[in-house]
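Here the complex is missing a single protein chain, while all its other protein chains stay put.
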Amino acid sequence: MSETITHNQMEHIHTEHVHRDDFGAKIGMWLFLFTELLLFGGLFLLYMAYRLQYSHEFHIGARELNIGIGTFNTIILLTSSMTMALSIAAMQRSRKGLSLFLLASTIALAFGFLVNKFFEWSAKFGHGLYPGSETLLGKPRGEYLFYGMYYAMTGLHAIHVIIGMIILTFMFVFIVRNSITSTNYIKLENSGLYWHLVDLIWIFLFPLFYLMR
Amino acid sequence: MENEHSEKHHAVGYGTYVLIWLVLVGLTVTTVSISGINLGNIALAVALLIAAMKSAFVINIFMHIKFEDKIFKVFIAVALMTLLSVFVLTAFDVFFR
Partner (left out) sequence: MSENTGTMPYISFLHAESKHKGIFKWILSTDHKRIGIMYMMGMLGFLLVGITFGFLMKLEMLTPGKTLMDAQTYNALFTLHGVIMIFLFIIPGLSAVFGNFMLPIQIGARDVAFPRLNLLSWWLYVIGGILAISSLFLQGGPIDTGWTFYVPYSLRTGTNVSLPLFAAFILGFSSILTGINFVTTVHRLRAPGMDFFKMPLFVWAVYSTAWIQVIATPVIGITIILVIVERIFSLGIFDPALGGDPLLFQHLFWIYSHPAVYIMILPAMGAVSEIIPTFAKRTIFGYKAIAYSSLAIAFIGYFVWAHHMFTSGISDTSRFIFSLLTFLVAIPSGVKVFNWVATLYKGSITPGVPLLFVMMFIFLFSIGGLTGLVLGSLATDVHLTDTYFVVAHFHYVMFGGTVMIFFASLHYWLPKMFGRMYNEKVARWSVGLIFVGFNMLYFTMFILGYEGQPRRYWDYLPQFQTLHVISTVGSWILISGILLMIGNLHRGMKRGPLAGNNPWGGKTLEWTIPSPPPVHNFDEIPVITHGPYNYGDEEVK
């Protein structure tokens, strides 16, 4: 516990601190997740204010969104969250191959989510429903704002999905190269936390945009 | 130092994760079906309640918070309470303007 460590300083000048603290790393990751929470929090706050001001227009706007794609994407993200958790569980049990497979599934599901999102947005653009368009400028201001909020919030979320995919790809390489192992998997665990946060945000975005009709 | 925390790993079984996933999908189906019924003013409350239940499962099981040290729970409480207070205080303006 409170052992005193005598250091010969000369030896340590050339070495970085290699003292490993998984618990500390996890604290740091959670603090970072709070910043993400507050980042989206600002948008949710705007959503609350505008929904209150334009509740009727928001209802009409929500009818335009495709509930089928929304539900499908929700289930994709939930499934990817599960494969992520399972991938860590497999790593804890030293099953490297299984862990890699589950991690790859997570990345594939994330990609599937983005593909759906792409088609959903393109359909909207096809109908002229994008910020600054003639169609949208002709609609009541509340509906204009609904789409403003829709693109801002799902867009920021999509950026987080992309960042998550990049991080998870790095983790895949780390596992292949054995720098993540069954005794040292904090990087994988923290990436998992990030991925679950992306899922959590979507859990709230989904009903607020798709189900409020 | 207090390294004993990090040694204690509660390994959750594969089955638990699959079970939680089933519950989450079930709740999603529920909330989508409910949205077809016209619940009027409480529709938003019900949808958010279901979303909160889903997040509780994700945070506690997928994100392991149920098995983590107390400090994480305190931190999460602080962050959520702050967010909630900001919402309430802003609402005092937008509700009563």
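Chains here go by letter, A and B, matching the order in which they are written, and residues are numbered from 1 within each.
Throughout what follows, a contact is a pair of C-beta atoms (placed from the backbone, for glycine too) under 8 Å apart; a residue touches a chain by one contact, two chains touch by 3 or more.
All values derive from a computational prediction rather than experimental measurement.
Asker: Specify the residue from the set A:113, A:144, A:195 or A:210 that touches the hidden chain.
Answerer: Spelled out, the listed residue whose C-beta touches the missing chain is A:144.
Asker: Out of A:46, A:158 or A:186, which touches the unshown chain?
Answerer: Checking each option in A:46, A:158 or A:186, the one touching the absent chain turns out to be A:46.
Asker: To test your reading of the contact rule: which positions on subunit A touch the chain that is missing from view?
Answerer: Within subunit A, the residues touching the omitted chain are 1-2, 4-7, 9-10, 12-14, 16-17, 21, 23-24, 27-28, 31-32, 34-43, 45-46, 49-50, 53-54, 131-132, 141-142, 144-145, 148-149, 151-152, 156.
Asker: Across the whole complex, list the residues on subunit B that are touched by the chain not included here.
Answerer: 1-2, 71, 78-79, 82, 85-86, 89-90, 92-97
Throughout what follows, only the chains that are shown with their structure count from here on.
Asker: What is the distance, in whole Å, between the centres of subunit A and subunit B, each centre taken as the mean of its C-alpha atoms?
Answerer: 15
Asker: So in the complex, which bits of subunit A are touching subunit B?
Answerer: 1, 21-23, 26-27, 30-31, 34, 37-38, 41, 44-45, 48-49, 52-53, 67, 71, 74-75, 78-79, 81-82, 84-86, 89-90, 92-93, 192-193, 196, 199-200, 203-204, 206-208, 210-213
Asker: How about subunit B: which of its residues touch subunit A in the complex?
Answerer: Residues 1-3, 5-6, 9, 11-14, 17-18, 20-21, 24-25, 28, 31-32, 35, 43-44, 47-48, 50-51, 54-55, 58-59, 61-63, 68-69, 71-72, 75-76, 79, 82-83, 86-87, 90-91, 94-95.
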